[in-house]
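For this view, one protein chain was removed and the others were kept in their places.
Right after this comes subunit A.
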Amino acid sequence: MWKTILRRVLVMIPQLFVLSLLIFILASFMPGDPFTGLITPESDPNRLEELREAAGFYDPWYVQYYNWIVNAAQGDFGKSYTYKIAVADLIGDRALNTFWLSLLSVVLLYLIAIPLGVLAGRYQDTFLDKTIVLYSFISYAIPTFVLSLIFLFLFGYQFHWFPTTGTVDIKYDQGSWGYIWSKIYHMLLPAITYAILGTTGVIQYLRSEIIDSKSMDYVRTARSKGIPIRKVYSKHIFRNSLLPIAAFLGFTITGLLGGSIFIETIFGYPGMGQLFVQSITSRDYSVITALVLLLGFLTLLGSLLSDIIMSIVDPRIRID
């Protein structure tokens, strides 16, 4: 198994190379440069040219690419033009914030969606099922930003149940329980919003998996043993229906990492998504390219993670 994982990681290297090349080419097509934003009637055009020269803007593209990728491989993604600090440092903190937010979102998402999907599938066509399906359609129909704004307005500004910016209260010492709770508390509202928006897919998927499983031959065999129906569900139907959900876990987590753009921006949560939007508006290339590369890397990692999870939960799949 470890050999296979190592091999998969090695295969990721050429994939990452192609990805980085694509990102680099796309970035070079983007209009303007970070200095365009600095131009004012008073600015000296010669000074700007000097800056561009110094930053290597006039080197051939392959030289630029080579410099970028060699540095990137060493964790040096250059400096953010707007923040004036190393991109790696800038992203580091943000990525961690986003990671925790995504993790909390996934946990909440499954806490809400799995019971609902299971109930809807088990009690198919009953009032309960119809209510859950209706809920999932509504959560599907609401655009992210609308629900985020409503929640932010109601629970953040009207009722003051949740903080509306930042990631932690500064009054706590780092590492204390109060500090950790405060971090979670700050993540809670965006995470709940995020989780609710993600439930639709999981509920619908699980519901139809359960309905399909009910008519499977092995369920008939289980019933023919004369065991209580709740056992038929818990040991046979649910186990098999949850399998694909577990298998998608890897993708779900990385999907959330990449999908956090709206949520973080609206909730003022300083994560990668928010940083991404900011860097696009300020044309902070080195940050954008680093972020896209990171997201690409995470997607590859997600698929590896999914394969590993799959091999653990499904006895038919063994990677060795």
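Definition applied: contacts are C-beta pairs under 8 Å (C-beta built on N, C-alpha and C of every residue); 3 or more make two chains touch, one makes a residue touch a chain; residues count from 1.
Just so it is clear, contacts and distances are computed from a predicted model.
Which choice in "Lipid-transfer protein", "ABC transporter ATP-binding protein", "Polysulfide reductase NrfD" or "1,2-phenylacetyl-CoA epoxidase subunit A" gives the name that UniProt lists for the one chain left out?
Choosing among "Lipid-transfer protein", "ABC transporter ATP-binding protein", "Polysulfide reductase NrfD" or "1,2-phenylacetyl-CoA epoxidase subunit A", the correct UniProt name is "ABC transporter ATP-binding protein".
With the full complex in mind, choose from A:Q15, A:S43 or A:T221 the residue touching the hidden chain.
Candidates A:Q15, A:S43 or A:T221; residue touching the omitted chain: A:T221.
Going by the touch rule given at the top, which residues of subunit A touch the chain that is not shown?
That gives, for subunit A, the contact residues 216-218, 220-229, 231, 235-236, 239-240, 243, 314-316.
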